[in-house]
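I am attaching a structure below and will ask some questions about it afterwards.
With one protein chain removed, the remaining protein chains of the complex are shown where they sit.
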Amino acid sequence: MSPPIDHSLLDPPRLPFEPLLQRNAVITEQPWVRWLLTTAALAFLMVFLLLPLVSVFTEALRGGFKLYWESLKTPDALAAIRLTLTVAAIAVPLNLVFGVAAAWAVTKFEFRGKLFLITLIDLPFSVSPVVSGLIYVLMFGAQGWFGPWLAAHDIHIIFAVPGIVLATMFVTFPFIARELIPLMQEQGTDDEQAALSLGANGWQAFWHVTVPNIKWGLLYGVLLCNARAMGEFGAVSVVSGHIRGETNTMPLHVEILYNEYNFVAAFAVASLLAGLALITLALKSLLEARHGAELSASHRH
Amino acid sequence: MPPTKHPSPSRSPIPGFGLTLGYTMIYLSLIVLVPLAGVFVKAAGLGLDGLWPILGSPRVLSALKLSFGTALIAAAINLVFGMLVAWVFVRYEFPGKRLFDATIDLPFALPTAVAGIALTALYAGNGWVGQFLEPLGIKVAFAPLGIVVALTFIGLPFVVRTVEPVLRDAEKELEEAAASLGATRWQTVRRVVFPAILPALLTGFALAFARGVGEYGSVIFIAGNLPHVSEIAPLLIVIKLEEYGYAGATAVAAAMLVISFALLLVINALQAWTNRYRTQRHVEPALPHPVLQGAGA
Partner (left out) sequence: MDIRIRHIHKSFGGFPALVDVNLDIRSGELIALLGPSGSGKTTLLRVIAGLEFPDYGEILFGAENMARKPVHERRVGFVFQHYALFKHMSVLDNIAFGLRVRPRSWRPGEAQIRRKAVELLDLVQLGGLERRYPHQLSGGQKQRVALARALAIEPRVLLLDEPFGALDAKVRKDLRRWLRELHERTGYTTVFVTHDQEEALELADRVVIMNRGCLEQVGTVDEVYEHPRTPFVFDFLGGTNVLDAEMHGRKVFLRGAEQPLVTDVIHPDGPADLYVRPGDLRLADPGSPGIDVHVTAVQRTGPIVRASAKLLANGTGISIELPHLHHDAARFHAGATLRLKMMQFCVYPRAASVHAHPITDAPEPTAAQSQERTRA
């Protein structure tokens, strides 16, 4: 004898997922309107965004591969590359530690003035890069508050590498924190509390629970922070002093070469930075596509 | 029996509050707050009598006017095209969409100096674009128009990336409801969709504007930098610094900072306005704006 059949338990077939707009002609535009708008938008993107990018590479290769290679091999260019990598290698980890600490403080605890603190963390974004450089000149420059003392002890900050690092730190200051704060806010504190209740101490909870939860967001922040750190121009320009081979980062070197009408060399160095930008964009898109759910909501598609 | 001593009661069972907040405050103060405050202390040291002649001088005034004017125009251009791009990318499907979508962030990722020389090469009289504009009598490179072009490049992602999530979250039912009530497609877009994304549009506009006012790297190559004509305020700061005119540089910087902070307040208010109806559905992170900011200004 067969068991009784309960028809209510037969699942209805699932609706296949389709964007409502595609199947619903009611809330979209006529095909010709769609076509027109899409064409206009893409034309705008091509002229305003893609064309400059393409021109960087064509200008760089205008004199052929050999000349391109030669201009990258000069000692000054190599020194600029080295300095840029050094500055990023110092500024990014420092901001990483800060970003994690700030995000932990802001998202795991309730305290007064929290929103104000977040606004302060964001402050460097609203400051002109030139002003970001100027503030350190006012502090550590020859006529600055600490200038005489620094001179007396033979410490060089402005027109030297420490100044460049400081200015870079300032402009990249919020990147990692602002990536982590929304992410960790969404995640709440349940996981950490569970870990603590199971006997983990604070560090163990952080390493074994928090870090795995935020690793993709952290990587995303580091990626953007690094791109900005290597590409920063205005702030660094003010504090660098433009000493060739010593305080010249890649973007500054581009400027010097360009002002010397050495266009091929300028675009050659610029093409390296453009390559960096492309890699950053590619990795960023990859992160959004692969780990969108583990990034803060604003980066999900 | 003596009362047992408890550690001070903490509202959160999670450790690390003192350590992380303390570190945050110290690092924030050292890198950001104290140096920024220095500008205002220095500016205050000049007094009104010292500040006024500098800020009131024709060269400074025209630089500030130029910076704000061009940033305003560029932000307005981005308002229109940013909305168009956001609309097309959220609503339509077309080949190569993902690739194009990634390039929208190019201005964030491309160092501004690179953008500056590339735009200059394009819009110079012999450039790919400039050669077509020159015969028409339109001079872009080495003129104020060039500044607008550079700031449009820099500002586009701000509008697109602010509007996109709002447009994506917009309830389709609202548009269906409007249509069922007899509204044509255009009436629906104008009366239902547009008001819903207006706050986000204005936020994007304000962000693009704020960024444009302070922008340096992408502008100085294309601007031509003629005093009174195409010299932007940030460049003036650099020039004054190079001439060791610390007082002048500080005065201009302080003026720009005050305006930036005012804009930040406006942006925060706009952001709150954007989210005003969304609180019931889900709580937004309490950040002033969702847009990441760019590389190498």
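Chains: A and B, in written order; residue numbering restarts at 1 for each.
Here is the rule we go by: a residue touches a chain if its C-beta (ideal position, glycine included) is under 8 Å from a C-beta of that chain, and two chains touch if they have at least 3 such contacts.
This one's a predicted model, so the numbers in the text were calculated from it and none came from an experiment.
Participant: Looking at the full complex, which residue from B:Leu51, B:Val192 or B:Ala206 touches the chain that isn't shown here?
Facilitator: Counting the whole complex, the residue in contact with the absent chain is B:Val192.
Participant: Touching the absent chain in the whole complex: find that residue among B:Asp101, B:Glu134 or B:Glu176.
Facilitator: Going through B:Asp101, B:Glu134 or B:Glu176 one by one, B:Glu176 is the residue touching the chain not shown.
Participant: For subunit B, which positions touch the chain that isn't shown here?
Facilitator: Touching the missing chain: residues 171, 173-174, 176-184, 187, 191-192, 195-196, 277, 280.
The definition used in the following text is that only the chains that are shown with their structure count from here on.
Participant: Please compute the C-alpha centroid of subunit A, do the same for subunit B, then give the distance between them in whole Å.
Facilitator: Those two chain centres are 15 Å apart.
Participant: Which bits of subunit B are touching subunit A when the two form their complex?
Facilitator: Per the stated touch rule, the residues are 11-17, 19-21, 23-24, 27-28, 31-36, 38-39, 42, 81, 84-85, 87-89, 91-94, 98, 100-115, 117-119, 121-122, 127-129, 152-153, 156, 161, 165, 172, 175-176, 179, 185, 188, 210, 213-217, 221, 233-235, 237-238, 241, 244, 246, 249-250, 253, 256-257, 260-261, 263-264, 268, 285-288, 290-297.
Participant: Provide the residue numbers of subunit A that touch subunit B in the complex, in ascending order.
Facilitator: Touching subunit B: residues 19-22, 24, 26-30, 34, 37-38, 40-42, 44-45, 47-53, 55-56, 59, 98, 101-102, 104-106, 108-111, 114-115, 117-131, 134-139, 141, 143, 145, 166, 169-171, 173-175, 178-179, 181-182, 185-186, 189, 192-193, 196, 201-202, 205-206, 224, 227-228, 230-235, 237-238, 250-252, 254-255, 258, 263, 266-267, 270, 273-274, 276-278, 280-282, 284-285, 289, 296-298 of subunit A.
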